[in-house]
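With one protein chain removed, the remaining protein chains of the complex are shown where they sit.
In order of appearance the chains are A and B, and numbering begins at 1 in each one.
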Amino acid sequence: MSKTITIDGLAVPFQEGQTIMDAALAAGVYIPHLCHNPEFKPHGSCKLCTVNVNGRNVASCTMPAVEGQLVLSDIAELNAERLALTQMLFVEGNHLCPACEKSGNCQLQAVAYYLGMMSPHYNHFYPQREADASHPDVMLDRNRCIYCELCVRASREVDGKNVFGLSGRGIKTILVVNSASGLLGDTDLAVTDKAVQVCPTGAILIKRQGYAVPIGQRVFDRLTIKDVQTGGSHE
Amino acid sequence: MSEQSDRAGRFPPPSPLPQVGEGDSVSPTGDTMKKIRIATCSLAGCFGCHMSFLDIDERLFGLIELVEFDRTPLTDIKHCGPCDIGLVEGGVCNAENVHVLKEFRKNCKVLVAIGACAINGGVPAMRNNIDLWDCFQEVYCYEGGLECGQIPNDPELPLPFDKVHPVYEVVKVDYFLPGCPPSGDAIWKFLTDLLNGREPKLDYEQLHFD
Partner (left out) sequence: MQQCEPADLSRILTPILDRHGRDASRLLQMLREVQDACHYIPSEAIDRIAAHLGVPRVDVEGVAGFYSFLSTRPVGEYRILFSGNITDQMLGKDELMEYLCNKLWVEPGKVSEDGLVSVDSTSCTGLCDQGPAALVNGWPLTNLDRNRLDLIGELIRARKPVAEWPPMLFETVDNLRRTDALLGEPLVPGNGIRAMLSRGAKETLAEMDTSNLRGRGGAGFKTASKWSFCHAAIVEEEGGVICDVGGNPERYIVCNADEGEPGTFKDRVLLNSYANLVFEGMTVGAHVVGASKGFLYLRGEYRYLLEQLEKVLQKRREAGLLGDNILGQTDFSFDIEIHLGAGAYICGEESALIESLEGKRGRPRNRPPFPVTHGYKGRPTVVDNVETFACAAKIAERGGAWFAAMGTAQSTGTKLLSISGDCTSPGIYEYPFGVTVRQILADCGAKDPYAVQVSGPSGTLISWKEFDRKIAFEDLPTAGAFMVFQRKRDLFQTARNFVHFFAHESCGFCTPCRVGTELQKKIMDKIASGHGTASDLEEMRSLGHILKTMSHCGLGSSAANPVLDSLEKFPDVYERKLKALAFEPAFDLDGALETARKITGRDDEWAHL
């Protein structure tokens, strides 16, 4: 006997132990998200996946699905707030799409397109962030980091390493790596690591691969992030 | 799918423009038409958005029946006078940019920030994390091939800001047209929406930040 929750009026089945996000993705219902990746334990930091459950706002990626929940997701107020959060992420870092190799394949950018972002709205922070090209095969550009900790999770849960972590607090949060020098080149990161592939933005890039796919054929050039992330493959 | 809004609506809406057509076209609907006056400029921009504007190709012939240009690279007008639409390319990097921008804001009923540089600082803003001293010394003192390097200080030279800023951090902006540059089709869609009294909206494939 299947249990169900209701998302925007649609009955969505779920299994015990699934979150609202799990159930939604399985049913092809798109709830915008950035720090969530179904291959890893949910995180709950970006807050884009916030939905209204029985009158209260919760992060759908961490909230367990419970029989009878009335979930509102695709409503004007929540979409406006998701747009605001996306704009906050853009002004917090240094996200310059024209100069970034991830452009066209970037989830942050794709979510912004989906939500119809025409400008970052808030005043830019232009923070001082370090880039790190010390590793022979992997580039770390902290200007683009959104603290989703997917690299942290992937390194621990899949690669069996602990290459990445967060330090600092608040707006001074910073991505750090597991070496005394602080350099990526002095860690045991390998280019084949899952942690290298999982970054939703251009913060972690494989060197010498950029621009191989022409404009017009990149992941999000024709398809929206909704199409891609509910179509089975979760880029 | 959500609306393309980014709460520019919390400012009072720009003054209405005289409508010049319907649908995707711009064509005269009356005998005598007051032409829409458009001004454009490039602040700290590469003029790529202006080049892209010209990518509307032969649609330009229809446009100039209804539109006249105030200050733009196509005319010889040095200062922007009263206009209906101002298209501003490029971010704000020095004092002169501010003078031009303020003139545009004062004279244009509707101000549009076009392109990545105008909207987030763009490529010029990549200098924002480099000390301005270091920039000047690199260019005027250390650069190879210089003889007696010296930082110029002529009063006619506009002084640069510590950081390059987007247009909306200096004046109120009514609309944004992202792209690097936005395509000719995106610019055409935007203009026809605006000139036909509609809220400008881009198709998915026309909206990009690169």
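By our rule, contacts are C-beta pairs under 8 Å (C-beta built on N, C-alpha and C of every residue); 3 or more make two chains touch, one makes a residue touch a chain.
The structure presented is a predicted model; accordingly, all values stated were derived computationally and were not measured.
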Touching the left-out chain: which of A:62, A:134, A:197 or A:224?
-> A:62
From the list A:136, A:170 or A:216, which touches the chain that is not on show?
-> A:170
Contact with the hidden chain, among A:12, A:46 or A:71, goes to A:46
Taking the full complex into account, what residues of chain B touch the chain not shown?
-> 7, 10-12, 95, 98, 132-133, 136, 151-153, 155-163, 165, 169-172
Where the unshown chain meets chain A, residue by residue | 42, 44-48, 50, 57, 59, 62-64, 81, 84-85, 88-89, 91-92, 122-123, 125, 146-147, 162-174, 176-180
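Convention: only the chains that are shown with their structure count from here on.
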Taking each chain's centre as the mean of its CA atoms, how far is chain A from chain B in angstrom?
-> 32
The answer for chain A against chain B in the complex is residues 76, 79-80, 82-84, 87, 90, 94-100, 103-104, 109, 112-121, 123-124, 126-129, 215, 221-222, 224
Inside the complex, what are the residues of chain B that reach chain A?
-> 1-7, 113, 116, 119-123, 125-126, 128-129, 163, 165-166, 168-169, 173, 175-178, 180, 204-205, 207-210
